[in-house]
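Here the complex is missing one protein chain, while the rest keep their positions.
And then subunit A:
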Amino acid sequence: MTAQLEYPEVQDSDALLSIQGLWKVFGPKAQRVPHRPDLAALDRAALYTRTGCTAAVRDLSFDVAPGEVFVVMGLSGSGKSTLVRCLTRLIEPTAGSLIFEGEDLRAADEKRLRTLRRSKFSMVFQHFGLLPHRKVIDNVSYGLEIRGESKPDRRRRAQEVIDLVGLAGNEHFYPEQLSGGMQQRVGLARALANDPDVLLFDEPFSALDPLIRREMQNEVVRLHREVGKTMVFVTHDLSEALRLGDRILLMRDGGAVQLGTGDELVGAPADEYVRDFVRDVPRADVLTLRWIVRDARPGEPLDGPEVGPDVLVREATRLVLEADRPVKVVSNGTLLGVIDDEEILAVVADH
């Protein structure tokens, strides 16, 4: 099942977070499943009927680079939430290794883990996970409170992040008095308050209506630009994944189906499942010219306008259609090939 996947052969030494062979199995005697090839090979339904266990995450390996937005995507039940919780051992993985900044997280004891959670990781939740009995400011400073910072210090820091996420003026409301979008801003502020290196998001915006969702997505893009944190972002919404993700991991039944950039998923789906998944994407908005460039035919005029290979199809459409000859795709002075009306229309008119 994982055969067609192309993991980086060598471990990227400057990866921030490196996951190898990660398993999470729920159920009786879960421990045996990853270690027994006959069980590990079963698919989810068969495994369940045979052992009563569910493999929520099966044999995942990937690296997250510093500053990257790494998106995990998949349908409901594909194991996204379990995966993202395994990263900080909120859920204890069944097998595999978790290396963070060269440190083996699975070997960390309770205390070390708490220290890491207090300073290196933060998480934002689908249903916000706020504490209804605390005011906004006390929700935001919760993480600082439990690591024992003084009241003035945590007030000041909380105020900073509250301003950062655009919640100024709402400090003394209780969560139930805020709209969903505002509540999630509180969740975001709480996660930012202890200045973590990695932000984990578990479908943070799926409980919000589309307009607010878009606004919050922009907010994340802005924050990423401003504070430059590494993010692991779980979503089941493809357009969100494409908007935010540097790379996307597509999961099914706990396993990885494809790992790549957005245009790789759309341009070169690994199998029928991925193809289905990306079917409704407006391809012109995702694919770059690199994906449709072709070799020049003999005798074709090569004096058309030039464009780079990383231009989106949508952006090049007008140029190509208006030119009376094929457009040349040039990267660093090398000619990669040409594009004509045909190629453009095949993408734009696709559906």
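Throughout what follows, contacts are C-beta pairs under 8 Å (C-beta built on N, C-alpha and C of every residue); 3 or more make two chains touch, one makes a residue touch a chain; residues count from 1.
Note that in this section contacts and distances are computed from a predicted model.
J.: Out of "1,2-phenylacetyl-CoA epoxidase subunit B", "Gluconate 2-dehydrogenase subunit 3 family protein", "Fumarate reductase iron-sulfur subunit" or "ABC transporter permease subunit", what name does the UniProt record list for the absent chain?
T.: In UniProt, the chain excluded from the picture bears the name "ABC transporter permease subunit".
J.: Among the options A:Q126, A:T230 or A:Q258, which residue touches the chain absent from this view?
T.: A:Q126
J.: For a quick check of understanding: of A:L90, A:A108, A:L223 or A:A323, which residue touches the chain that isn't displayed?
T.: Here the residue in touch with the unshown chain is A:L90.
J.: If the hidden chain were put back, which residues of subunit A would touch it?
T.: Against the missing chain, subunit A presents residues 85, 88, 90, 113-119, 121-123, 125-133, 142-143, 145-147, 174, 187, 190, 194, 200.
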